[in-house]
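All protein chains of the complex are present and in place, except for one that has been dropped.
In this document, chain identifiers A, B, C and D correspond to the written order of the chains, with residue numbering beginning at 1 in each.
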Amino acid sequence: MVGTPVLFIAIPLLAAFLIPLTGMVWKESVRIIPGLILAYLLVLAINLLSYVTVNGPIVEVIAGWAPPIGINLVFNAFSGFLVTIMVFMGLLVWLYSYRFKSNVEYEAARKYFLLLMMLVTGSVGIVLTGDIFNMFVFIEITGISGYALTAFYTGRDSAEASFKYLIMGSIASVFLLLAIMIIYSQLGTLNMADVASKMHLMDPKYKAVSFILFVIALGIEAEVFPLNGWAPDAYAEAPGPVGAAFSGIVVKAAVYALIRYTYTIFDLSGAFDLLIIVGLMTLVIAEVAAIRQEKLKRMLAYSSIGQMGLVFVSFGIGTKEGVFAALFIMLNHAIIKPLLFFSGSYLVYHSKKKTISDVDGMGKLAPFTSLLFALGAFSIVGLPPFAGFWSKLSFLMAAADSNMLLIIGLILTVSVVELVYYMRVVNRIFFFKRASHLLARRPTFNAYIVMSVLAVLILVIGFYPDSVSTYLHNAANSLFDKSQYIHSVLTATIQ
Amino acid sequence: MKKILVLLLLAVVGFYTAETFFDIGFGKAPFVKSSEIKPVKDVYLHQTVQELKVANAVTSIVVNFRGFDTLGEVTVLFLSVTALGSILYKKRHHVGERSVLFSASSIVTSGSKLLFPAIVLLGAYVFIHGHLSPGGGFQGGVIIATGFLLMLLAYENYSVSHKGLAIVESLAGITFAGVGLLGFMNGGTFLQNFLATGTLNDLFSGGIIPIIYIAVGFKVAAELTGVIYTVLNEKGEQHG
Amino acid sequence: MDSTYFQYLDYAVYGTAVLVMLIGLYAALVKKSLLKIVIGLSIVDSGLNLLIVTLGYIKGGTAPIFSPGYNGTQAMVDPIPQALVLTAIVIGFGVTAVALSLVIRLWRHHHTLYIDEIKNLKW
Amino acid sequence: MMAFILILILLALMIAASVYAVRQKDLLYAVIATGIISLVLSILFYLLQAPDVALTEAAIGVALTTIIFVITIRNTVRMEDESDKNKNIKSAAK
Partner (left out) sequence: MITLILLLFLGGAIVTWLGGKLSPIVGDMLFLVTIIVPAGMFFTGVTVGEVTHIHALGLTLTWGLSPLSYLFSMIVVGLGILLAIYAVPFMKGKQKTGAFYFNFTLSVMAMLGILVSKDWVSFFIFWEIMTWSSYLMVILNGKDVQRVGIKYFIFSAIGAYAMLMAMVVMNSQLGSFLMADTFNNFQHLTVGNQILIPILLLTAFGVKSAMMPLHVWAPDAYSNAPMAYTGLFSGALSKMGIYGMVLVMVTMINQLPEGTLIRDIIAWIGGFTAAAATLWAITQDDGKKLLAWSSVGQMGYIIVGVAIGTPLAMLAALFLVVVHAMFKGSLFMVVGAIEKQTGTTDFREINGLIRKMPWTFISALISVIALAGIPPLAGFVSKWMLYEALIQNNNYILVILLFFASTAGFLYCYKFLHGYFLGQEEPEWAHVKEAPVTMVVPMLLLAIGTFVLGTFPQLLFKPIDSALQYVGYDATGGHLWGQSILFSEWGDVVTLQPILYAVLAVFVFFALFLWFKGTKGTRYVSTKDISSSGELPKEWENLTFKVNFMQPFERVIEPFLKRQIDKYYTAFGNGLEALFEFTRRIYTGNGQTYAIYAILFLALLLLFRVNLFG
């Protein structure tokens, strides 16, 4: 082992506090250090993940107090898998925005990269932590970075989007605290594993109320249907890379939290039905809204929400295959959506209104970017032989195994809608005459690299899905093995 | 229409929340129904005295048992300063041109001048004695920030060095995270105590807890001052 | 304190906390001014903090401080909710500050705080 | 007995202040009412044997939150809803 999970939090925080100092000495460092940190975290994540695959979960004790007392971090196949994706996406987003911001002055650059790094750290913290109140703190870290990054551009709409996000975020944190306190009052502990092991002692009434409060609170962050009004605005108004970070990183963390509560902590059987209902609503409403969008980024945002709905349905199936499919969808979504956001934001770069009609005929002007967008679009709607197909297939297989024919039918019908709006955009890019006189913006070198990496990943997973399936299986198994989670946490000692 | 709907919804939510908490009961903590549950707070209260030699249990929880939360919390404040800066960011920064809430009379100004050192001292006292008596890093930091607030309000041209704030903030933050990492490197875990704990109710007791709390105090003071300063410097267009 | 009165306090304290939260939520959900919404959210926070601290209270308990005057037998109130509230208050302040800065930003662009007019992003 | 009545009075004051804060059209008064809520809250915390929290609430809730609210009101507008709209129309006409 080369490190421990706590470094995922400690190192970025140390760096965050250091950056203002180094910035006084060497201005460029405020942009480089976050990248170095994220790269280091990626190395760490990959190392730990391979260690975990062989040796079982790592439970990190903090402040020298073994789990039921102190806070702990859990790096197992499931959380480790998500952390690896997140850190990887964080690094890509950093790389993408590195040159992107070269003309912005020092102060803005410092804040941007700092907030970006903390966004990643907060999300990683949500996934790693094994303590319900600690999760609240990380959710707030992620939230504040998110609000600030959403309002980062000085336009008026970005502030509006950020304010909506903030209102919803505040309500979420209120309910989250309420739920945490109900659990604490009943079980006298805040440790997830401890709570999970004692959950059967809790009065069903409190159980239901606290679970509902958790669903509301985390559902707001995870973009569940009636709670996701903020999401499209925030996605569309945040700077391009941040939108990608939201869909690739932040939402994943929130989904993780919700899933952790459903699967490990609570033992409510109705929770799975709730996930399915909520997931279907999210999916249908989001896709339906996406088809009528005029702005490219909003369309992508709604599509992203829809994908999350699919993830929820898939988790709600409640079988190991379902979890596998859900994780696969999350992985694909984390790869594909950033590609769409990146290439999409270059396609409408010079346009004022960023409407879909601005991409007309971009295929000629910016062939590479357009091609990547098309690749992403083909992949996300699940056309073989690209990555999205395999996740869709595994989802459908999982659903069919549970005899959910109606749900399969509904989801496939909605998929047609999804297909239509993506194909409309692809049509416009390649087969329409250029209407506006705006020129295409050439992606920067870094952006080229980032987009190419994502595209290659899509193709690799598409042609050789086995490359990731081991990790997905391990992750799914580890989520399912509740008793092992509880056992490994509660017997953890200081290493 | 909307009001009625909202009232109705709030009534439902309120009914269920209140019902839940009425059932939990007041003043009966911990409300544990089963003997299988051993609340962690007993362990905390016990270990605070036995192992950490810290008198104030809240302090020991905030700084040691759940010190990780506090690290996150300090980060939240740090982030909100950064966020404020980026949200209210203006290209041209007019230093000294800030909104004045009220024109201070000479009594206020001279009074503030007298009060300021006292407030800062009080704050310092509060966070240094955080492990012994009520109060600690947050409270002390906030008190110091209030002192700066007073000066900022009283003197139109009183300004705080941004650089100085940033340095204090960073150093304090680094101390916090660094002390945590030191515990990690000493063969223990992150934020683990690695100093001698001394005796209960002694000023120099509690191992790393006072160190961290002092760092937190400085950090909170610097950050809150930063928040106030940033908002005060935001001079909106005056209407009417 | 007389223990018979506590029965009423049972309902009074929790009731007040929940009621204050609801009043705050009402402001956040119905009032049209952005500032009023932020005020509402901060009132919700107040109610919530009261609720949490109340949860940790023990009848006749003392503050969780082992000061020299502590006799060692009296029950102490639960310190954990207090620690959590401490965190929550600070975080709440951070969020409120960000919210207010956003209000200032929105005022700068729209010259109104009327939320129904700040709807450029919709559908 | 005294403590009981005191707590009841404080609770009533808190509700009254929050209702006032929500209903008051003048935002400055509303903000001061929230300050009063915090003040009452910090006394309640003290009575509930939470001196640390009381201290924090007193410093943050009463002083800092109120002051940044006041600064914001100073920078934006003092009256709630309708008046802003009119002002907006006027300023647009200018």
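Quick notes on this structure:
Operating definition for what follows: a residue touches a chain if its C-beta (ideal position, glycine included) is under 8 Å from a C-beta of that chain, and two chains touch if they have at least 3 such contacts.
The shown structure was predicted, so the numbers you read here are calculated from the model rather than taken from an experiment.
The chain that is not displayed touches the following shown chains in the complete assembly: A, B, C. Among A:Met397, A:Leu438, A:Val453 or A:Leu490, only A:Met397 touches the chain left out of the display. The chain not shown here is touched by just one of A:Leu114, A:Val127, A:Ile167 or A:Ile486, and that residue is A:Ile167.
Contact with the chain that does not appear here is found for just one residue of A:Ala16, A:Leu114, A:Leu227 or A:Met362, A:Leu227.
Of the listed residues C:Val13, C:Ala28, C:Ala63 or C:Ile104, the one in contact with the hidden chain in the full complex is C:Ala28.
Taking the complete complex into account, residues 160, 163-164, 167-168, 171-172, 175, 204, 207-209, 211-213, 215-216, 219-220, 226-227, 229-230, 232-233, 268-271, 273-274, 285, 288-289, 291-293, 378, 383-385, 389-390, 393-394, 396-397, 399-401, 403, 405, 408-409, 412-413, 415-417, 419-420, 423-424, 427-428, 430-433, 464-466, 469 of subunit A touch the chain not shown. In the full complex, subunit C touches the hidden chain at residues 25, 28-30, 37, 115-116, 119-123. One chain is missing from the display, and on subunit B it is touched by residues 2, 5-6, 9-10, 12-13, 16.
The criterion applied here is as follows: only the chains that are shown with their structure count from here on.
When the C-beta pairs in contact are tallied for B-D and for A-C, the bigger tally goes to A-C.
Measuring from the averaged C-alpha position of subunit A to that of subunit C gives a distance of 30 Å.
One finds 16 Å separating the Cα centroids of subunit B and subunit C.
Touching of two or more other chains is recorded for residues 50-53, 56, 60, 64, 68, 72, 75-77, 87, 91 of subunit D. Residue positions of subunit B with contacts to 2 or more other chains are 17, 24, 29-30, 39-41, 44, 56, 58, 66, 69, 73, 76, 79-80, 83, 87, 134, 138, 224, 227, 231, 234, 236, 239. Listing the residues of subunit A that touch subunit B in their complex gives 4, 6, 9-10, 13-14, 16-21, 24, 60-65, 68-71, 107-108, 111-112, 114-115, 118, 125, 131, 133-134, 137-138, 140-141, 144-145, 147-148, 151-152, 154, 159, 162, 178, 182, 185-191, 194, 198, 201, 203, 205-206, 209, 494-495.
The residues of subunit B lying in touch with subunit D in their complex are 56, 58-59, 99, 101, 126, 134-136, 138-139, 142-143, 145-146, 149, 153, 224, 227-228, 231-232, 234-236, 239-240. For subunit C in complex with subunit A, the touching residues are 21, 25, 28, 34, 37, 41, 44-45, 48, 51-52, 55, 80-81, 84, 87-88, 91, 94-95, 98-99, 102-103, 105-106, 109-110, 118-121, 123.
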